[in-house]
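Removed: one protein chain of the complex. Kept in place: all other protein chains.
Chain nomenclature is as follows: A and B, assigned in order of appearance, with residue numbering initiated at 1 for each chain independently.
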Amino acid sequence: MEPDIVRENNTLKQTTTEHNKSFTDESEIRMQTRNLSVHYGSAIGVQDVTLPVYNNKVTALIGPSGCGKTTYLRALNRMHDLTRGTIVSGEVLLDGKNIYDPSIDPVIIRRRVGMVFQKPTPFPTMSIFDNVVAGLKLVGIRNKNLLNDVNERALRQAALFDEVKDRLDKPATSLSGGQQQRLSIARALAVEPEVLLMDEPTSSLDPQSTNRIEELIHTLKEQVTIIIVTHNMQQAGRVSDQTAFFYVGNLVETGETKTIFTNPKESRTEDYISGRFG
Amino acid sequence: MRAAFNIHLADLQQDLFTMAEMVTTAVNKSITALKNRDMEGARQIKSDDIFINNKRWEIEEKCISLIATQQPVATDLRELIAVQNIITELERMGDYASGIAGIVLKLGDVPLVKPLIDIPRMAEMAVEMLNRSLKAYAERDDKSARLICEQDDHIDELYHQVYRELLSIMIENPKTITTSTYLIWVSHNLERIADRVTNICERIIFLVTGEMVENVAKYE
Partner (left out) sequence: MKTLRQRYIRDRIMVSLLIISTIIVLLPLLIIIFYVFVNGISALSWDFFTQELGSPGRAMQGRPTGLVHTIIGTLVVDSLALIFAVPIGIGAGIMLSEFPDHRLNPTLRVMNDTLNGMPAVLKGLLAFVLIVKPMGTFSGIAGGVALAFVMLPIVARSTESALMSIPWSIREAGLAIGLPRWRVINSTIIPAARFGLVTGMLIAFARAAGEAAPLLFTSFGNNYLSNHWTGMIFGPVDTLPQRLYSLAISPYSHWHEMGWAAAIVLLGFVIFSFLVARIATRQKFYT
């Protein structure tokens, strides 16, 4: 029970441990958007969102249905390129460079910014092993040793290796829902992204699987920066370091999660968090 | 998210022990200052009280954050509530120690009307009670917690004894009223410290069993 006591000039000073070290340090920004807007024709998805995301931290995007959080998330890895008629304006900076710059190949961006979806989607015709290494095998990397190493690393990162190590050649569809979702996570991690986007990853899972994935996020953030969209506020509270509240396409408030949950600045934020609407 | 929560909880308890250490140090030092008539030391104790207060707010803020973000229930919830209550008690104990230091300053060089025997003993017992209660908290031992409450009766007895002694001294020699009164205040503070420890023990019992018990003192 020894306290951290430092004697300085005969005075007793209590040093605090590292709690509450602020991460709002400019140099720690991994990804950020500046005035990002996404329109579908005349309908507005999100408008003018400027939001920094910090390195090795979990940022949660919360808000009622239709508030634009998923639209925002999908702009971060250029998924909107697929739907014609979607106009993205503003900047999305990854390590300082705008990912929408015409000289940049979206395929490369999507390797650096991975995504996990609400419903687990293992490739149905592939085995567990093939699913995990799909990001490498399907672009021509065939070295067996390398693939094995990547497979093991990714599955361990996703806390799935021990459960499937004896049946890596079985079809991926033979796994349970929670396992399939962890497989999807392993698949995304296999290509070593810098940022991992998660779109309501536990919405379709039972509480136990949800809990496992939340624990996973906690350990994973040391290796990747995570941005998670969730409609479950309590999950945002449990899992994230920074929370951003969206409402009707606008970013209402963002800040450290514990501040948002104990003392939010905006009344709309407070209303949403206390369950008064949405 | 149990792993993360448990880490935070462990952190919190470490902070709690730190704060308790600060309080025991303050109490012991205040009695030492009284014995040695150490003005400088007493001033130091009073100014250091702010660290105890700050620590309390720091821990409280963490408790609130944890409740808001982790939605604890059952034992986890009682843990956090217990921590919050214990630090309040500790903070008051710190204030009492500071009060004793204040009296040392007020007494100055004036000779004490009776030798200091019972008062240091009271302090010793109070500090011992506090340490035992923290041990009971760490070990989640509600039985020990109940036993500690019984020890409070001894301190109460000592207090009444000191009170009667000083009262008779005052009646005999009215010139000693100021000094005696100060000494009564010192022993009163020590008695209050012990009472606060029994509150902590009640919290420990609540934490372990979920029961709220009120400890009834022998002397009222």
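In the analysis below, contacts are C-beta pairs under 8 Å (C-beta built on N, C-alpha and C of every residue); 3 or more make two chains touch, one makes a residue touch a chain.
All of these numbers come straight from a predicted model, not from anything done at the bench.
Within the full complex, the chain left out of the display is in contact with A.
For the options A:Met79, A:Ile128, A:Val150 or A:Val252, the residue in contact with the chain missing from this view is A:Met79. The missing chain, though absent from the display, is touched by one residue of A:Pro102, A:Pro124, A:Pro207 or A:Gly275; that residue is A:Pro124.
Of A:Val92, A:Ala188, A:Ile228 or A:Leu251, it is A:Ala188 that touches the chain left out of the display. Summary of contacts with the chain left out: across A:Gly45, A:Gly63, A:Gly90 or A:Gly135, the touching residue is A:Gly135. Contact between subunit A and the absent chain runs through residues 77, 79, 82-85, 107-108, 110-112, 114-117, 119, 121, 123-126, 134-135, 138-139, 171, 173, 184, 187-188, 190-191.
The rule is simple: only the chains that are shown with their structure count from here on.
Contact residues of subunit B toward subunit A in the complex are 1-4, 11, 14-15, 17-18, 20-22, 44, 48, 51, 54-55, 58, 62, 64-65, 68-71, 134.
Every residue of subunit A that touches subunit B in the complex is listed here, in rising order: 1-4, 10-14, 16-17, 19, 211, 214-215, 218, 234, 237-239, 257-258, 261-262.
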